[in-house]
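Encoded as structure tokens, the structure appears first; notes follow it.
With one protein chain removed, the remaining protein chains of the complex are shown where they sit.
Let's turn to subunit A:
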């Protein structure tokens, strides 16, 4: 177990080193443009931004919004998804909503959200929650629908009431679907936060990208991009760990 974990981490490190090596070669020998810096000046710039505590501030600003919006979106999405999956009338009533709104991307809602909530925290949190909620609803409802017929029948002939079937069979059987939906929603949240901060914000990684573009600070752009990639990577690892801890024990495919 410990050796396989070490091997995984070694794989990650080697993979990233290879990526930076290719980047270095491409920048020095292939592109040779001031608009595509090699990794080293970018790392130097990143170190400077870290020393000045500027990068941390941007990361904290973006991540706080993502987490708040994500938690609100999940907290709203899970019960609605469970209700849609469990009760036919609720499904018929609410499915048109989810099918309608999920085709209006959160990015398209930036304008209206800024008009409603201003350029403060609320508009960004609203957008992240919006980006999260429909993915979570759909995967939760799908999970409830996918509970095996024999699992429910087995509970019935062991004497389970409808409430017991919901709480002790349908709900735990749906947990892996809920977590998978949340993992997908987290990726959506990253897309949305950058777009929202590009358009209307005083801080955050999206704002950093936008300012760097304005002042042609090409290294800053790359610092922001790498930060986003690493944060996303780390967040997804944490999620996989959580899924393993809660669901993977009994479902080795997760």
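Some observations on this one:
Throughout what follows, a contact is a pair of C-beta atoms (placed from the backbone, for glycine too) under 8 Å apart; a residue touches a chain by one contact, two chains touch by 3 or more; residues count from 1.
The criterion applied here is as follows: contacts and distances are computed from a predicted model.
Considering only "Sorbitol/mannitol transport system permease protein", "Nitrate ABC transporter ATP-binding protein", "Acyl carrier protein" or "nitrile hydratase", the record for the omitted chain gives "Nitrate ABC transporter ATP-binding protein", by its UniProt protein name. Touching the chain that is not shown, out of A:173, A:195 or A:225: A:173 (per the contact rule at the top). Interface note: of A:160, A:184, A:226 or A:242, the residue touching the hidden chain in the full complex is A:160.
Residues of subunit A that touch the chain left out of the display are 148, 150-151, 153-161, 164, 168-169, 172-173, 175, 247, 249-252.
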